[in-house]
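Please find one structure pasted underneath; my questions will follow.
Note that one protein chain is taken out, while the other chains of the complex remain in position.
Chains here go by letter, A and B, matching the order in which they are written, and residues are numbered from 1 within each.
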Amino acid sequence: MGHRHIITLLTGFGVQDAYVSSMKGVILDICPEAVIIDISHNVRKFDVRQGVFLLHQAASYFLEGTIHTVVIDPGVGTERRRIIVKGKRGVFVGPDNGVLSLAVQKEGFVKGVEIREKKFMLPNLSTTFEGRDVFAPASAYLACGVELEEFGPRISRMVTPSFTRATCKKDKLVGEVLHVDRFGNVITNIQRRLLSSFKVVKGEVFQAKIAKDCARITFSRTYGNVPVGALVMVVGSGNFLEISVNRGCASDLFKVDVGSRIEIFRLSNIIS
Amino acid sequence: MGHRHIITLLTGFGVQDAYVSSMKGVILDICPEAVIIDISHNVRKFDVRQGVFLLHQAASYFLEGTIHTVVIDPGVGTERRRIIVKGKRGVFVGPDNGVLSLAVQKEGFVKGVEIREKKFMLPNLSTTFEGRDVFAPASAYLACGVELEEFGPRISRMVTPSFTRATCKKDKLVGEVLHVDRFGNVITNIQRRLLSSFKVVKGEVFQAKIAKDCARITFSRTYGNVPVGALVMVVGSGNFLEISVNRGCASDLFKVDVGSRIEIFRLSNIIS
Partner (left out) sequence: MGHRHIITLLTGFGVQDAYVSSMKGVILDICPEAVIIDISHNVRKFDVRQGVFLLHQAASYFLEGTIHTVVIDPGVGTERRRIIVKGKRGVFVGPDNGVLSLAVQKEGFVKGVEIREKKFMLPNLSTTFEGRDVFAPASAYLACGVELEEFGPRISRMVTPSFTRATCKKDKLVGEVLHVDRFGNVITNIQRRLLSSFKVVKGEVFQAKIAKDCARITFSRTYGNVPVGALVMVVGSGNFLEISVNRGCASDLFKVDVGSRIEIFRLSNIIS
């Protein structure tokens, strides 16, 4: 049977409505042999940050050539480009609002196009549901072998949102919250390589400012290395710094939300 | 590999229990090559209205021959027929309580049968879970090529619920709410063709009575054509009139629920 074409979906549509299944119907109508995998449909309305994080976390685990379809789009129906970007591993389809940026950066940008060609869209375009009318068909036609160049003109760069950049200053790390997961783990935009430049050591205790609250927190390899109920920083499974509580829920301790500021201070400098 | 058989599922079982996966197990046990797609499993208990809307919205996007399995069934275990209906595009399997009606009407009724033949049901029939014991096997046997006629006697008509009919009077449209979606859009049973008979013009302002509340509301092509926070009526992606708020949540403004009455008055007549 040759190659199976995997198409992932990441949206904010939820699963109580028929939005997601309409997209799947469209995809299978165009490319019946596609295999569709849900990344998540519970991204909060308009929240590009969560989309950036979830796509970055999931995409690298998929087969080379997987087509990732992202519909997280505060600007639906307004002027912003709809793009397809080929990375070194996957292909990314979505609005050019930054939501694809971190996942593409991670594997490297190969080429990109703007989706313009009407013949690869549904014939009766609605103005409210580009996920079904533009992005789902684009992904399905890609899975069927249509080349990027046929969808529209080349683009040389994509929108990159500012919140993807955490900074490492002399004695502190500054970032922000990308996502709070089901277990109450607070996931920041501080990546593993930034921790290396900051010369973080396992077992070291830091002072953290999380939104408006301050706390001491241990950096550890795993949750279980601190007492039950204690705060701990780990590098999570997506290579981002996470603030957690061993067997507890960090997001219950702080008034913290997606977008909140996070500062990590080296304790020695505070004391001295 | 020839043709892949797509089976969709629309239920009120939720996804925290094993109900849906048991149905999928049964389907794949009978027809291992079936491709199963979820429409939704979050239809509120006993709510045939939502089922009618979601099936109508999703079904037309699927490949011809797709088998839609619907288990929204306040009367499980009591006397009501279990049916299979072949439409011009899809095949519909479910209880004969009206839930299939609008989707079948949309594409046209070709033929229907009652499910009676025990050999196409699970051997140990439970009385509480026909989704798994009757409807899932029926869909799987259909996907395997069993003909409609083998399941039981022909039926010539199906139950059609009264709530699918909105009316257009001289100066007002009267309908009701079918569904409130994740974004708080209030979806009515007023279809696009009824709006045409009512001679609605883009940009026209109407008086609406939504459950017990009244409001002025603009008819527009897209949410974004009215100011942020303003009420707007659009023809949604399913061809039904929706009441929405640009970047807001219409269902927060009114005491509105599935089944609430909706009246749309032509403003000129109220003024004159």
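We adopt the following convention: contacts are C-beta pairs under 8 Å (C-beta built on N, C-alpha and C of every residue); 3 or more make two chains touch, one makes a residue touch a chain.
The structure presented is a predicted model; accordingly, all values stated were derived computationally and were not measured.
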Touch with the omitted chain, as defined above, among A:F129, A:Y223 or A:F254: A:Y223
Contact with the hidden chain (one of A:F62, A:F109, A:F198 or A:F265): A:F62
Given B:D29, B:E150, B:D171 or B:D257, the one touching the chain that is not displayed: B:D29
Hidden partner chain, residues of chain A it touches: 1, 3-4, 6, 8, 15, 35, 37-43, 53-55, 57-63, 66, 179, 181-183, 221-224, 234, 236-238
Missing-partner contacts on chain B, residue numbers: 1, 13-19, 21-22, 24-26, 28-29, 32-33, 36, 45, 77-78, 126-129, 132
